[in-house]
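Only a single protein chain was left out; the remaining protein chains are all shown in position.
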Amino acid sequence: MSRDERNQERREESWDTGEDRVGEQDDYRVVGKNERRVDALKLALGRGTYTDDLALEGTLHLKLLWSPHAHAHIVSIDTSAAERVPGVVLILHHGNVPRIPYTTAGQGHPEPSPYDQFVFPRKVRFVGDRVACVAAETERAAARAVQLIDVEYELLEPVFDPRRAIEPGAPVIHDEPEAAGLPDYDKKRNIAAQMNVTHGDIDAELDRADLVLERSYEVPYQHHACLEPHVALTWLDEDHRLVVRVATQVPFHSRRILARILRIPLRRIRVVKPRIGGGFGAKQEILLEDLPALVTLRTGRPARLMLSRSEEIVSSRTRHPQLLRWKSAVTKEGRILAQELDVLANTGAYGAHALTVQTCTAGKTLPLYRANAYRFLMKTVYTNLPVAGAFRGYGGPQGFVALECHMDELAEKLGIDPLEFRRMNVIGPGHDNALAQALGEGKEGPPQKIRSCEVLECIERGQEAIGWDRRASLDRSGVVKRGIGMSCLMHGSGIPGVDMGSARVKLNEDGSFNLHVGATDIGTGSDTILSQIAAETLCVALDKVVIYSSDTDHTPFDTGAYASSTTFISGMAVKKSCLGVVRQLIEAAAEMWRSRGEPVSTDELWVEQGNVRRPEGSPLSFSDICLSTFYTHDQHQIMDHGSHMSFECPPPFSADFAEVEVDTETGAVRVLKYVAAVDCGVAIHPASAEGQTEGGAGMSMGYALSEHFVFDDTGRVLNDTFRDYKQFTALDMPHFETILIRSFEPAGPFGAKSVSEIPTDGPGPTIANAVANAIGIRFRELPLTPEKIRRAWIDHRTNVEELVK
Amino acid sequence: MYLSLEHYERPSTVEECLRLLHHPDEEAAILAGGTELNVRGHEALERVVDIQGLGIDRLRVDRGEVRIGAGTTLARIAEHRGLAEPPMAALREAALAFANVAIQNRSTMGGRIMIDRPDQDLPPALAVLGARLRLAHFDRAEERVREVEIDYPTRDGARAALEGALLLEVIIPVDGTDASALRRMGRSAVDAPLATVAVAIRGDRVRVAANMQGSTADSLRLLEKTEALASAWLSRRPEGWRDEARASLAAELEAYGDDWASGEYRRDLGTTLGVRALAVLFGEEELS
Partner (left out) sequence: MKIELRVNDRDVSWDCEPHEFLTEVLRRNGLTGTKRGCESGDCGACAVMLDGREAPSCIVLAAQAAGHEITTIESIGSFEAPHAIQEAFVDRTAIQCGYCTPGMVIAAKALIDRNPAPSEREVRRHLAGHVCRCTGHVKPVAAVLEAARGMEGES
């Protein structure tokens, strides 16, 4: 049987579901190859057009007045002086816009986040909350006018500490009657979301354990730092419809939510996603497009709003800070009996993603190691601080700091090598994800069984690459000490039972195809990856696929670029629609041959390199078929569409390793080498999977070592510039090695799982474990700033000296 | 964003520049590279005077002196062959340490000196190298420009001499300086320093200066007791000189805390950096 026959057979087997039954990567022509990314050259040339690269005549520029107070009633707003600034056209505030409760979370309908926001609040809840918005002829005029808006505030007592926020007598942040959330919503106690889940008899397991270890961990705020700030440009088209060009990960959610809060029919709105300069979850929020949209609707003029970096840091969204308590019960042989996680999360002033980020903190971490019983306790609490939301990793980076530091601590107590301890307990193929049902997306989730899983191989290969065996013998005699640490990780691929993507494919006369997808490329490479999936399925070269993505008028629906779903969910939608087109091509070819008196059975036909072939006789090219079906015989458009939703959420796995150098005199940590061995199924575009890994890990190396928010005692962010908010730079990044470990995921397109979020989970615990290995001190609070390390070292040394005395 | 700026001037002589700076109605500011002025704190400013046309951006090394025009960029200082030798190492390190390459291409020597922010590396380097500043003042009574030369300001109140002046040139004696070094640390590879210590051997003396960053810090401090100790060690260094140096530095450095680090940590860091910088001078550690 030839290769193409095998391919064909596989396609027929999976005609309806799109699922592959076999997976020989060597069979693929486009998938698994490092093709030139479809958008790379234009971006290298600076020709990519991002939201703000379009200038429209007569555009009004918007600037916001942000709250200077952490908690205050707005008593009055006087805009008269601001209105007199030349060029000012319109000033919006709570007194002149509709008051409709909503969430900015940008999730599917109905959102599992509380409706606790309004376009403008009457009560400000953090330094940086919206107060008013000026639209003017120039950005400068708008900025000047903002300074002249006179607001009288009645100051209220703020609360900044989530522990304090849930105490009786704490100031109530959401006392407005309209605010409403899921059934457990308890706004009187500042609780935006809570959960209490038990699986198995946890108390019995704790009782019979040889060792019960309980430790607390703390993780900070983090800024997404998309290089392109939030930006939106709106205008009315010639049909008087509202066009919203916005840097978003969720064009369809944006349209749905805008229709509701603007009170206009959804059909009157077109949301266009141009090129996006990074999202990382920040652009899942419907953060600012409502304001230019309102201005455009009221003035009839184009309107533009772009946040400054400082506004982006303070007033967009952040990673939820958490206090985590991890408790585990183990036998002396090292078998885990039970795991308990208690999370107190700070959502800041509003509750976007308050429930689901925290359920993922548990959902990604607890199932990684097999146990007889689990308990998850969680409260997400309002405070008068910046708002948390979706952030790449979505609760995982927080949870893995606790889990994977805890695993090292347990291994040390048990006297077992940390690698061996993980190998003994880690989940594997055929195992159930015990908590999947309990931790659904605001409702019960579908059950999950692990199919593809090469985590042991990840450990093996990562261990070799870092040189784990050197760990015991690293030189630690000098002032600068070396250490090696690791962690195991898992994530998910889409939200099972919820996320849906769709695609449409149509044939052109030159044998090329237009691929229209709702999926949103925000830099992840999904335009390339989806094109590769299409090219592979259609048996054409990549350049025969012309992709157009996410425009609510012109592409079918997709939930959006989040939850590590695009390759897995949208990819399968592309595959299904292409399979439909292949079937139509074969039928059209058979019809052409029949009409020429050369009857064939469609069962005998297959597609190969842009042709439909038959066992004997010349093939028909896709181009010939299109010309015939357009103009001469049985005229119709060869075209199909497909949608995909999955009840499965196959986790990618990873084993991360770091070698660090700790300067005990200054407290500075240098990451010398980082290895990520990742099982993401079949990597559709391996170099992009590496890029996701390097970028995700790089972002979390900052989380581990230098990124956090510094507040003054009024709740103001002090490090609100890139000069003071310290990310990893090209000089900080270590030597990096990504090892892609191949598995074959039957539920994914061509065996693929996700890879975008899992790399953010690793550096926090991996670096903390490496530091502990280097200097013998366990840190349970990120970031590991030089000052923290130096102080701990001085205390440690003093203790050791006292012991010696 | 400049909210009030209406006038941009680019004078071609020092006299014209000083006249513009003393504009009677509007507050005017000197604009050099712009890496500071163009970033923050200028909302109310109505007039800037750009000094790029004054021809004060020359860098010369001759007759035992380095003369660096105020408009010279940090990048040019870092690249200049004449400054690559050990005596000027502290200056070169300081220039390379500031922000990023693009900013080093714009930021000027004069700008770095005049803005008087404590989170900088250049001032301690200039202090230990014995830099002098040539300034131009506008004498209103006589309607003419006066030039004066002052020692690099290292004492409380000494910066008053810079008020209202236009910095023309920094003059650093090379003869008599054997070596210099600078040690600094930020929160990541590209950052303002949490602490900086510069040292130099000039003649038979060791100079030590520290810039203890922090919003409440004095910008610069010469550490005279440590200087005396280290100078004595030039001829003979005791075995435990590092401990002695550490103790001396800790006693002389003040603990200035701010939003990024506590005073206690910063002093501790300063002592470590100071010891390491001295070790470079004494040939016990690599230059960089």
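Every chain is named by a letter (A and B) in the order it is written, and numbering of its residues begins at 1.
In this text, contacts are C-beta pairs under 8 Å (C-beta built on N, C-alpha and C of every residue); 3 or more make two chains touch, one makes a residue touch a chain.
Keep in mind the model is a prediction, meaning the values are calculated, not measured.
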* Structure fact -> Only one of B:Glu6, B:Asp204 or B:Asp259 touches the unshown chain, namely B:Glu6
* Return the single residue from A:Ala40, A:Ala180 or A:Val479 that touches the missing chain. => A:Ala40
* Structure fact -> Out of A:Gly518, A:Gly698 or A:Gly751, the sole contact with the unshown chain comes from A:Gly698
* Structure fact -> Missing-chain contacts on chain B, rising order, are 1-8, 10, 31, 34-35, 38-40, 48, 50, 52, 75, 99-103, 105-106, 189-190
* Since one chain has been left out of the picture, which residues of chain A touch it in the full complex? -> 34, 36-37, 39-50, 52-53, 55, 140, 224-229, 275-278, 280, 306, 308-309, 522-525, 685, 687-688, 690-691, 694-699, 721-723, 727-731, 733, 736
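The criterion applied here is as follows: only the chains that are shown with their structure count from here on.
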* chain A residues touching chain B - in the complex, by the definition given at the top -> 139-140, 143-144, 147, 665-668, 702, 705-706, 710, 712, 718-719, 723-724, 726-729, 731-732, 785-787, 790-791, 794
* Residues of chain B touching chain A in the complex -> 1, 3, 99, 185-192, 194, 259-262, 265, 268-269, 272-273
